[in-house]
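A single protein chain has been omitted; all remaining protein chains appear in their positions.
Then we have subunit A:
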Amino acid sequence: MTAIQSPRSGKIAPQYKRSGGSKGNFEMLAWLFMRLSGVVLVVLIFGHLFVNLLVGEGIHAIDFGFVAGKWADPFWQFWDLAMLWLAMLHGTNGVRTIINDYAEKDATRFWLKVVLYAASAVIVILGTLVIFTFNPCPVVDGVQLPGGFCPAP
């Protein structure tokens, strides 16, 4: 009797393989990433909303000085950086799945993904640069903006 190999054992003849082979386990890693990043994002996003909107005066307190005060502290720089990268990768991968599901023509699918990746790359790079090149103590018209975290002029 011939033994029939289980389709996922990897021991089948190449012409019967279901995955393209070259793609490796990218989809499995993407699947895992959605779940791991999801757990971390719950903490990062709930913390972000709580600190920015629910404490003290909430939204009224948000202005340049508020952001400057947070990013003068490496803790919040790192928090926001992690949130930016994880949320953008998670969101981009999620939208990629949705494009794959609904765009049936090859060309449409391809171009939608080109636009998606370009937009995501711009936002991640811009956001990262802003967090790290930002100066919380700018001098406007020769006058230093007030901020308890700034060195005395």
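Details
Note that in this section a residue touches a chain if its C-beta (ideal position, glycine included) is under 8 Å from a C-beta of that chain, and two chains touch if they have at least 3 such contacts; residues count from 1.
The rule is simple: contacts and distances are computed from a predicted model.
Set against the options "ABC transporter permease", "Cytochrome c1", "4Fe-4S dicluster domain-containing protein" or "Succinate dehydrogenase subunit C", the UniProt name belonging to the omitted chain is "Succinate dehydrogenase subunit C". Touch with the chain that is not drawn comes from one residue among A:Met28, A:Leu49 or A:Val114, which is A:Leu49.
Residue A:Ile62 is the one among A:Leu29, A:Ile62 or A:Val114 that touches the chain not shown.
Annotation for subunit A: contacts to the undisplayed chain at residues 35, 38-39, 41-42, 45-46, 49, 53-54, 57-60, 62-65, 67-68, 71, 84, 87-88, 91-92, 94-95, 98, 119, 123, 126-127, 129-130, 133-134, 138, 140, 145.
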